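With one protein chain held back, the other chains of the complex are shown just where they sit.
Every chain is named by a letter (A, B, C and D) in the order it is written, and numbering of its residues begins at 1.
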Amino acid sequence: MAEDINTQHTERTQKTSKMQLVLSVPPHVRDSQSVTYIMWCVVISLLPAAGYSCYLYGLKAAKLLIASTISAIIAEAAYQMLMKKKITAHDGSAAITGLLLAMNVPPHAPVWMVCIGSAFAIIIAKQLFGGIGFNIFNPALAARAFLMASWPVHMTTAWHQFNPGNILAKDIANIANLPPTAFDAITSATPLACLKSAPQIIADYGASAEAVLQTLLSNTMLKSLFIGSVGGCLGETSALFLLIGATFLFIKRIISWHIPITYILTVAIFMGIYYALRPLPGAESIDHFLPRMVLFHILSGGLILGAFFMATDMVTSPVTHIGMIIYAIGCGVIASIIRLWGGYPEGVSYSILLMNAIVPLIDRYIKPKVFGTLKRTTGE
Amino acid sequence: MFKTLIKPTLILGTIGLISSLTLSYINKLTKPEIEKRLQKKKDEAYAAVLPQQLGYIIVEKDKRVLIDGQEFVYTRAEKKDGERNINAYAFEIAKRGYSGLIRSIVAVDENMKILGLSIIQQTETPGLGARVKEMISKETFFSHFFGNAAETAEQNAQSWFEQQFIGLDCTKQIGILKKGEFSTASEEYKKELLEKNSVSAITGATITTKAVIDSIAEGIEKLKKAIDQEKHSQNAIHKEGKTP
Amino acid sequence: MKIFELIKNGIWHRNPVLIIGIGLCPTLAVTTSVSNALWMTVAAMFVLVGSNILVSSIKRIVPPHIRIPIFITIIASFVIIVELLLKAYQPEVDKALGIFIPLIVVNCIILGRAEEFAYKNSILDSLFDGIGMGLGLGFALTLLAFVREILGANKLFGYTFIPGMEPSLMMIMAPGAFFTLAFILWAMNAIKSKQKK
Amino acid sequence: MFFSRFIAGFKGGIHPPENKFYSEGKKFSYLPIPHVCYVPLQQHIGKPARPIVEVGQAVEEGQLIGEADGFISANVHSPVPGKVIDIVHHPTVFSPKSLCIVIETEGAFTSSQQSRVPSSWESFSRDELIASIKEAGIVGLGGAAFPTHVKLSPPATKPIDTLIVNGAECEPYLTVDDMLMQTFPHEIIEGIRIAMKTLGVERAIIGVEDNKPDAIRALRKVLLETNAPTITLVSLKTKYPQGAEKQLIKALLRREVPSGGLPMDVGVVVQNVGTIYAIREAVLYKKPLYERFITISGPIVKNPGNYKVRFGTKISDIIDEIGGLLDEPVKVIMGGPMCGIALDTLEIPVVKGTSGVLFFGKNKIESENFLTCIRCGRCVAACPAGLLPCDISILVEKNLTDALAMYHLFDCIMCGSCSFVCPSKRPISHFIKLGQQRLKSASTRMT
Partner (left out) sequence: MELKALFTIIISTVFINNYVLSQLLGLCPFCGVSKKISSAIGMGFAVIFVMTMASFITYLVYKYLLIPYEIVYLRTLTFILIIASLVQLVEMIIEKFSPPLYQALGIFLPLITTNCAILGVTVLNIESGFVTAEFGLVKTVVQGLGAGIGFLLALLLMAGIRERLELADVPENLKGLPITFVVAGLLALAFLGFAGMKI
């Protein structure tokens, strides 16, 4: 393209001898945010949550985070070297992918597994499509789905054994006087898994439905969910630290409200309607059951992480604001459906992946309204 | 007319006829074999859940009854214990597991204690749910083809998962323990399971495990109803017999 | 010489799966293990060779405008024969391959060869074309199954491959099938474009 | 009835750093007359003027030297008294080789001090008004340099009800319009009344961005004094490209100029404040358009400010006159940084459409390597025309001209907002221009 621009001017005679004026096409000023800048900002915004998970889970978590990030960067560089492409591994996008992948695995997952996952994310989900900007699926989530399908046991069981001495789980008070075994079962599983298997806990440990619900929806539990003292994937424990990072991204205008807010609202509304129609057994005995349940769903699992950091991945989300809203509603509905009826306790990552597949169609049919015309679509 | 319509029809008809004839001939040839195998398979399944050493003899095979509007198939076996006839029942039951139906044959004695369980059909994830049929074997590809045959372990007809159900009491809820693989060799483990009336789940496949347990419970319910029905109808026959 | 050509064609130059890209469903679905792949090859080759010979031998009396129904009838008959034989003598195989045995009927390779080759060539050539194409299918199936069984189940012919390795279960599920085929086709394309140069 | 509103106005738009501080509030100063002027015969959209002087001929200041040739064309006058020393091809912003009349300054400035006695324009008929505007060679000073007399005489089929006066000046760095409104508020209001009479409209709206409070205050004061209820002043939200006419019309009147249409299709004519000022000069004093106010600015200019410059003055002469530069210039832009054109030589003369000249030094150069589109959607959000700049840029890059047809390329107003926001630094608006060219040549091939 540069030649193109230059040829337009070659005929001009250069009268002022020593001066070499630089030509460029308008506009001559550019926004200061470059791709690299944006990507490293996202990395920084993830650091509070990542650091907190190291505090919670200790060295193991740090190892996972670092190994995953580094192997993603290495995979990117290695592929680009092998294919003789320009090396862009330092632009931070691979680092985000690696970091997010690690934040999406349980704290005690084996290190070799996340390394394979990172390589899968970068090579199969991203580089085979042409690298940054061309991938259809969110690389980190594609890799998570790959790990889930490949080593489901590591992905669904390696939750607990916290770093001794941290505040985890101690916060949650056994206010409902559950039998200690049942209480242990509740506090040592992820909250969503616990909700899903509540009937079984009730059957297995002889706890009452009310007591289990009371524990799950207690103030201390909700507070722990917010601050992050209950189990979960590395990055999904603390809503607070994720929100700090997300605020940073908002301030930097790297993400807009459309996707995260719509996503979370959709889940809230869906869950609100569902539990209003079919309250859980034991719900009557809990005051403010509905708002508590909705809050529980918002704070638990990867919803905050997914809504603010993964659904917002610009490459794999629509370009128009209306498209983004449709996409986010789709994510919310699918995530809720999987949470309520699916085989997994958590549906955020699959919901985003599935909506990624629809993004090309959304982008094709949802187009901005052209100024001076009545139609919205420019195609067909 | 002849060229465009009749001739093609004739040819097509002839070919259809020839192929049907051939096929029916082959069908005739293979049919007994297929039926034999199906039967054998079923017998094997029954034999697996009602092993001979227990001494039961099948008396009523594949009885079909309607329970709650659905067909229920069960088999009754008997053994003599002095004066008394001891009954045992085997039934086929299916329930949705992680991905698709899991069909099993279960045999219980009069007290609803499990005599044997055999999973005859499942489409669970290989390496996870599909491990319900996993045999314990240390054999590897290399040892099998290149190593010495001595390592080859003896093959059991039942998987470790199926075996751990033997002896559990179906009148009570069967529990799930997550303690890793149940080893047929470990007496202690077996004792613990019996004590807690539980089975050990396959790691990462609780859904499959639960589906099997639930299907047993469902089957037992149906079986009880079927036995009741049987008694009723026998009573009715008795009454009818008496009235004239 | 021609025979050799025909077989080479089937396995390599005009490999139905890897080059032409047809007959994909059985290729992906049944390649969870090498033994499944081999049995599928046997079954498909039986139908392929049988229908090729038969079509070639009756090509003179088949009017062109009704040839397709006739081919389908012939192919379906062979498929039923295979189905019945497997049910009778290899019930385990029948169960493992399941619905993909009847689906041999619609496998584009077979109808394609009947139409493209057998209908125009001699019986002997058709026989070897059938064998060649069958081997080509078998090559593709076995290659896929080999990769998938080892990576996905850590097994080969049903026996543990490397004790202690944790296989990637995905490889024996649908996504693994797609990825493996993608990589094999990628390699094929690379080889082809290198040869062109 | 005047009121002020804060209106966001149109969809899209961006907020580039304004950088107006260099020249903001700097009073107009008059640049000395250049020794030699290169007066292009093409300083406007449309056909170039026809030269009517010969080499060696003496000319007066303001004498007609190029005659409008055709309907859309404009007269060109001599900016200085002197002698025509040559008629040559010389680089201008319009093309690398454009016919210029070279005039060497000589003699007395008789005509510039023409009778400064205003004629009473109220007695002029519309035709007389248009004739004097045409005579003065006035073209739009807002950038596009479209002949003003054409704009002010719309066909009878297009009734006009509103004159919009564009005082938005949304481009960064530029401050001429701001200064003009501060310095000559009476003149501008009078000019508006003249333009209204010329057009025969009852209503005029002045749109000024709210980052020019002094200009707003000055105009408002005059409006109060003169009690002109048909003229309103609207304070607009500062947002680029608030000054683009379609966006301005939308913001002020909620009317959308139809795709492919002109402002007159929705009953509006838009004129820049500079143009309005020039109209008044032409009507009242018969003063032809041979000089204008421009902003000279940029980080390396010693005395950035707002200057009155004669057309034909070369940039190199300007540099000397304003006291030089602090550093070697690396990039020189004629116009604003968003729409302006980068020059490759300082020999280029100032023309009617020149609203400013900006000088940048070394630290301005960025490597212009662009990356692949990461589909961030910023360009889509920024595009005031409602296009999909990202898709268009990719299609042009991949040379897929056929697919371009349905992307409304010709609705692009070339504002450059898309390129500005793109984090991959893609020269999107340039791609769009290329795409337009390819589509045009494709359609001519077809016919």
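Here, contacts are C-beta pairs under 8 Å (C-beta built on N, C-alpha and C of every residue); 3 or more make two chains touch, one makes a residue touch a chain.
Keep in mind that what you see is a predicted model, and the values were worked out from it rather than measured.
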_Going by the stated contact criterion, tell me the shown chains that border the hidden chain._
A, B, C, D
_Candidate in contact with the missing chain, chosen from A:Ala207, A:Ile264 or A:Leu354_ = A:Leu354
*Which residue from A:Leu23, A:Ile136, A:Ala209 or A:Leu265 sits in contact with the chain not drawn here?*
A:Ile136
*Given C:Val42, C:Ile58 or C:Leu103, the one touching the chain that is not displayed*: C:Leu103
_On subunit B, where is the contact patch with the chain that was removed from view?_
19-20, 23-24, 27, 96, 98-99, 207
*For subunit A, enumerate the residues touching the unshown chain of the complex.*
83, 124-125, 128-131, 134, 136-137, 142, 145-146, 148-149, 334, 337-338, 341-344, 347, 349-351, 353-354, 356-358, 360-361, 363-364
*Mind listing the subunit D residues that contact the chain we can't see here?*
372, 394-395, 398, 400
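To be clear about the criterion, only the chains that are shown with their structure count from here on.
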_CA centroid of subunit A to CA centroid of subunit D, Å_ = 48
*In whole angstrom, how far does the Cα centroid of subunit B sit from the Cα centroid of subunit D?*
87
_Please tell me the distance, in whole Å, between the geometric centres of subunit B and subunit C computed from their C-alpha atoms._
34
_Show the residues in subunit D shared as contacts by 2 or more other chains, in ascending order._
none
*asked:* Can you list every residue of subunit A that touches 2 or more other chains, as numbers and ranges?
replied: 152
*Touching residues on subunit B, where the partner in the complex is subunit C*: 7-8, 11-12, 15-16, 19, 22-23, 26-27, 30, 33-34, 37, 41, 125-128, 138-145
_List the residues on subunit A that touch subunit D in their complex, please._
1-2, 4-5, 9, 11-16, 19-31, 33-35, 37-38, 88, 130-134, 256, 314-315, 317-321, 324, 367-373, 378-380
*Once bound in the complex, which stretches of subunit D touch subunit A?*
10-11, 14, 16-17, 91, 96-97, 172, 246, 250, 256-261, 316, 328-333, 337-347, 358, 360, 365-366, 368, 370-377, 380-381, 383-388, 390, 397, 406-408, 411, 414, 416-417, 419-425, 427, 429-431, 434
